[in-house]
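Here the complex is missing one protein chain, while the rest keep their positions.
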């Protein structure tokens, strides 16, 4: 029997390991926003949000500290951080389009083995919401999809061909899920890390697209 | 014998009469910059300069008051004025291109009867300098050419067809010179005002293009 | 005559908004940056067939109450949060040019309901393209080439051209009849400053319409705003109107 799945906090923790000092990082709606909680204040990671804040602090967890005029792109209050800067929306996306985002961590509905991303149109909805995700996925230096490995009813979200509406073609470079870390390579998907208790076969069974197993396959470490 | 010609200060004074409260006005290099000296401080005329200052005060005449970091587009020091705002160069021209300049007062080498403007390439120079004049003449609501009526060697500057390189076609709406005020109309040039002592015939003699005389031809008033 | 862009009431501020007008509505999606009282005045005026240009389609009154309750443990939300969803709920909107027409999760925003009922049209725009199209209108740029959207549904029916080996989509400037924006402080010249994340689309939309109307917390004397820190110069702003000190219901004339 397979191991346990990571909870959202643990998934965010794993994503944070990708961040290096000096990087400009944009966190998408949902699980990705949790990442801001797990970056120690002494680390110089610059969080950028679409609404124009650069270098803000972690998400506020105590409503007494919340400022309705300092929210991230998920409209969660965040803490100010020394060295923060504020720009308007056009300039915020000049930063994105100009290629200044080192990493964007996005939620995903599906990811294909070619790195195609579906993340704007939820099944059953009359229309999707693009938000800033499309600009981010087209223009960030590295796109990380952070998502549960399967849907709530157990279907694979990592697929050969998207079954959900395409948001951005061939953009995802790394997929971090609640059971594995998978790299998107020109040769297809490469299984790099397993959550403790999981085997490559068990992960493959929950993945529509074929996985190659990295020679240096690791057990995922969170800290 | 014709009357005296206006000096530069008087020409600027006449141009200032075109300014109404609330207007955004851009003053070109040369005589036009003098206009800022003749607007009383209680008037709400907003001077815009290409380098990104909006709502500055008059040109500084005492070097002790000069600030090397507060200059107009002619690199003359200007006084700050309450309610002033500073933007960068791209935004400064967003203001121009976006059609927010009510009046631009530009120097001119030649103006044609159709309102064609030549003001970027001085005779004898290997190349011209466009500066902000082209953007201003293309996009301001009203372009006023403020210039001597003739060249230093007495040739007319108001012509049927430009003899100097075209800067912007059909843009000048009003010509203010040291002897007359002339409106550019679809039917050609209309002589509206004369400097005291001058007759329509004398002005025509110094003008290459034909002038119609306005029914309400006036003697120029400066105050 | 001294320039004074401050008008006495919200109803006066929006008095010339007409049926069929294109409204650029500032804010991002939260309560802090929403021009609530301007939106309420447009609702009271009951103009119809509006095109709204905004990031979100808006929660409307009913869902806002729900969101308020759900968020209370994290972000206390003021009672006078009236967003563009109010206009949608009341049937005043014919078209939305939006980045976020669909609510996240199980919520269904009024605009989604109207869409299902065939009562509104929608143009779905990537958020950065939306911001840049609005900025282009302000800046007198007719159109521009952006990499975002090439090879996706966003590029359908649009020119795609390669520059330096990368495909770019031609996008048009998006100019409004009125920009309704929220700012923190203004002076009578219309110079504006914002607070934190409330700058967002508010500053972008200032000057992108024929008329820009700013709802502000406070009007200060000319000269009080530091020229180095003015975000929106008054040249972009036509009218300024001050928010009430105490929250007021949306339907009361004011």
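Note that the chains take the letters A, B and C in the order they are written out, and that residue 1 is the start of every chain.
One rule holds for everything that comes next: contacts are C-beta pairs under 8 Å (C-beta built on N, C-alpha and C of every residue); 3 or more make two chains touch, one makes a residue touch a chain.
Since we're looking at a predicted model, the values are computed, not measured.
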item: In the full complex, displayed partners of the excluded chain; value: A, B, C
item: Hidden-chain contact residue, picked from the options B:14, B:97 or B:157; value: B:97
item: Contact footprint on chain B, counting only the chain that is left out; value: 29-30, 49-53, 60-61, 63, 66-73, 75-77, 86-90, 92-93, 96-97, 121-122, 125-132, 134-135, 138-139, 165-169
item: Those residues of chain C which, in the complete complex, touch the missing chain; value: 132, 136, 139-147, 163-164, 166, 168, 172, 193-196, 226-229, 231
item: Positions on chain A where the hidden chain makes contact; value: 21-22, 24, 42, 44, 46, 48, 54-55, 80, 82-87, 90, 93-100, 139
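Here is the rule we go by: only the chains that are shown with their structure count from here on.
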item: Contact-richer chain pair (by C-beta pairs counted) among B-C and A-C; value: A-C
item: Chain of greatest Cα-centre distance to chain B; value: A
item: Inter-centroid spacing, chain B versus chain A (mean Cα positions, whole Å); value: 56
item: Separation of chain A from chain C, taking each centre as the mean of its C-alpha atoms, in whole Å; value: 28
item: Where chain C touches two or more other chains at once, by residue number; value: 135
item: Sites on chain A at which at least two other chains make contact; value: none
